[in-house]
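My structure is below; once you've seen it, I'll send some questions.
Only a single protein chain was left out; the remaining protein chains are all shown in position.
After this line comes subunit A, so read on.
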Amino acid sequence: MRVYVPKDAAARALGADAVAEALTREAEARGMEITLVRTGSRGMIWLEPLVEVEMDGLRHGWGPADPRDAAAILDGAGPKALGPVEELDWMKRQTRLTFARVGVVDPASLPDYAAHGGLAGLRRALEMTDAQIVAEVRESGLRGRGGAGFPTGLKWETVRTAPGPVKYIVCNADEGDSGTFADRMLMEGDPFCLIEGMAIAGLAVGAEKGFVYIRSEYPDAIAAMESAIAAARAGGMLGVSVLGSGRAFDMEVRVGAGAYVCGEETSLLNSLEGKRGTVRAKPPLPALEGAFGRPTVVNNVISLASVPTILANGAAAYAAQGLGRSRGTIPMQIAGNVARGGLFEAGFGMSLGRIVDDLAGGTASGRPVRAVQVGGPLGAYFGREKFDTPFGYEEFDGQGGLIGHAGIVVFDDSVDMLAQARFAMEFCAVESCGKCTPCRIGAVRGVEVLDRVAAGDPAALPLLADLCETMRDGSLCALGGFTPYPVMSAVTGFPEDFGGAREAAE
């Protein structure tokens, strides 16, 4: 009998290791033969640890499991039985292209990866020219999932045509945005998919070396990537002759050191080179002068991990999903105060209200939803009046927000929006790389000005608006440049929380 227990960091933080041990012990006590496989997470975090048992070829779920549930699970019964996992509403309503294998396969096994459709994209890419691969990615409409939404094919074309004997693929796995965990889940649950995407990128632009820059806060993802890279080398997926093609590609993991700004691509490159993680002025574009001064593709984990399915099933199949200029699927991360939190991959276009009220089931606290921050600490706060906004790059931009890395953090009505605005400034001050003044000084002043707002100073709000304008227009990167999003969206969308100063002004 095959039993699956997630090894995903969230599942482990909720006790999955103890559940796995209990299942092994219970099986031994019964003299029952089980094969216990540690997988990634299906993304239904509210049900973690979610144990699955294969029965008649179908995987049945139990969750959230406790070590005391081991006997019931092995009996195939009990109050936590969920039935076939693929039949659960949350699973059935998704279009899992990038996350197709996450939670399903053994992330440490290359044969398992290949048996579940892995390597098909890479095999096809090996039969194409570099220009054909880039064209395919371009036609898929894939845009960067790291936040800026830049067309991936266009970036690759710039690197492909850049002169130079040495080029690099750098995967941005710094995932510092609160409310996001898709990169982590992908690396822990299907690391070969990222490796495959990077190898295809290497073929497309003529790079033979890749780096995955992973934040140090993700020890499990680091371990999963390290072991998958070793297995990929041993299995001939990486190395001097990728899948026996005679084409070389290899890669290594680099570990960050706790700086949020190192997710910004030029800062990441400095960090990779062993320097302070300060932001570089652009131009030169990293595509032309990136890692170690060489032409470099810098892409987010999800951008790169979406490439294998695009190559395997064709650009058209991917582009058929989505809305407007947001093509394909987006793994939305539903987080914060929600009844059902987790990862949900679907074509772009679902309204924010449907995501929050329907998918997430409202708040965990049972109180009304008051604010939703989309796109991480640099994303705007939306109130219910914006719940009609469809999930797409242009659509969110049109409402004064951004989708960023697709993290959706829900707050109930106990939230103090002035405190949230203050936190945004405080975070910017803590994480500023210090290179430009609007960000370094502006964020510190921002905290002070918000304290004056809290104290009821009528002059403080106009000053705050002014300061935000300076930060937005004058910062070198989006850390200082976008911090005004959460701050000003809180002020304009939730003026009642800034009332002390407002009343005094009237």
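The rule is simple: a contact is a pair of C-beta atoms (placed from the backbone, for glycine too) under 8 Å apart; a residue touches a chain by one contact, two chains touch by 3 or more; residues count from 1.
By our rule, contacts and distances are computed from a predicted model.
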item	value
Listed names "DMSO/TMAO reductase YedYZ, molybdopterin-dependent catalytic subunit", "Formate dehydrogenase gamma subunit", "Glutamine ABC transporter (Integral membrane protein)" or "2Fe-2S iron-sulfur cluster binding domain-containing protein", matching UniProt entry of the absent chain	"Formate dehydrogenase gamma subunit"
Per the touch definition above, residue among A:37, A:272, A:403 or A:461 touching the missing chain	A:272
Residue in contact with the excluded chain [from A:113, A:218, A:249 or A:482]	A:218
Which of A:76, A:111, A:164 or A:258 contacts the chain that the document leaves out	A:258
Residue among A:48, A:69 or A:157 that touches the chain left out of view	A:48
Those residues of subunit A which, in the complete complex, touch the missing chain	9-10, 12-14, 45-46, 48, 175-181, 184, 216-219, 252, 254-260, 271-278, 292, 333-338, 341-343, 364, 373, 377, 407, 409-412, 415, 420, 423, 427, 430-431, 433
